[in-house]
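As structure tokens, the structure follows; a few thoughts come after it.
Then we have chain A:
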Amino acid sequence: MAGIAGSMAILLAGLAAPLPARTQPAPMQLLTDTQHYCAELFADVEATQNALIEPAPPAVDRLALEGRQLCSLGEVRGGVTRLRRAMVLLHERSGEH
Partner candidate 1 sequence: MRILVVEDDRDVAGFVVKGLRESGHVVEHADNGRDGLFLAASEAFDAIVLDRMLPGGIDGLRILETLRSQRNTVPVLFLSALGQVDDRVLGLKAGGDDYLTKPFAFSELLARVEALTRRGKGDGPATKLVVADLEIDLLSRSVRRAGQKIDLQPREFLLLEYLMRHAGQVVTRTMLLEGVWDYHFDPQTNVIDVHVSRLRQKVDKPFSGPLIHTVRNAGYMLRSDAA
Partner candidate 2 sequence: MMDGATLGHAGAQSAPGLQVAGARSPQHPRFLRSAALRFAAMYALLFGLSALALALFLWWETAGLLDRRIDNAIAADVESLAQRWQEGGLPALIITIENRLAENVDDNAIYLLVDPELRRVSGNLSSWPTDLTVHRVWAELPIERAGIRSLARVRTFTLPGGFHLLVGRDVQVRAQLRDLLTGALLWALLVVLVLGVAGAVVIRGLFRRAMANISATAAAISAGDLSRRVRISGRGDEFDRLSETINEMLERISKLMDGVRQVSNAIAHDLRTPITRARARLEDAALHAESEADLRAAIERATTDLDGVVAVFQALLRIAEIEAGTRRAAFASFDAAPVLAGLVDLYSAAAEEGGLTLMFVCPDRLPLFGDRDLVQQAIANLLDNALKFSPEGSIVRLSAAIAGGTVTITVADQGPGMSEVDRARATERFFRGEAARSTPGAGLGLALVQAVALLHGGSVQLSENAPGLAAMLHLPGAAEVARGIVATADA
């Protein structure tokens, strides 16, 4: 019941959304969408890789390089995603979560 009511409210609110909001402040940016974070994450990936005992799977290297390249080309979100995937692989290997 609440779901339907909520959905209806969302539907109506959503239909109203295209209207420009006067008093709304500027939408917030995510800090994880920045070049700064991209570089930070790349350094993290490297550090984690080095801390491993066994060698990391080859995908990690590839993903990390691709990520850094994408970031430098301006595709921050795509780059960050690749770096994150590399991180996930590394964490899996090391058993951490």
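Just so we're on the same page, a contact is a pair of C-beta atoms (placed from the backbone, for glycine too) under 8 Å apart; a residue touches a chain by one contact, two chains touch by 3 or more; residues count from 1.
In picking the candidates, the idea was that all candidates are chains of the complex that A comes from, given by their letters.
Just so it is clear, the model here is predicted, and its values are computed rather than measured.
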Subject >> Complex partner of chain A (touching, any copy) among 1 or 2 >> reply: 2
**OP:** Within their complex, state which residues of chain A touch candidate 2.
**Re:** 3-4, 6-8, 10-11, 14-15, 21, 24-33, 37, 41, 44, 76-77, 80-81, 84-85, 87-88, 91, 97
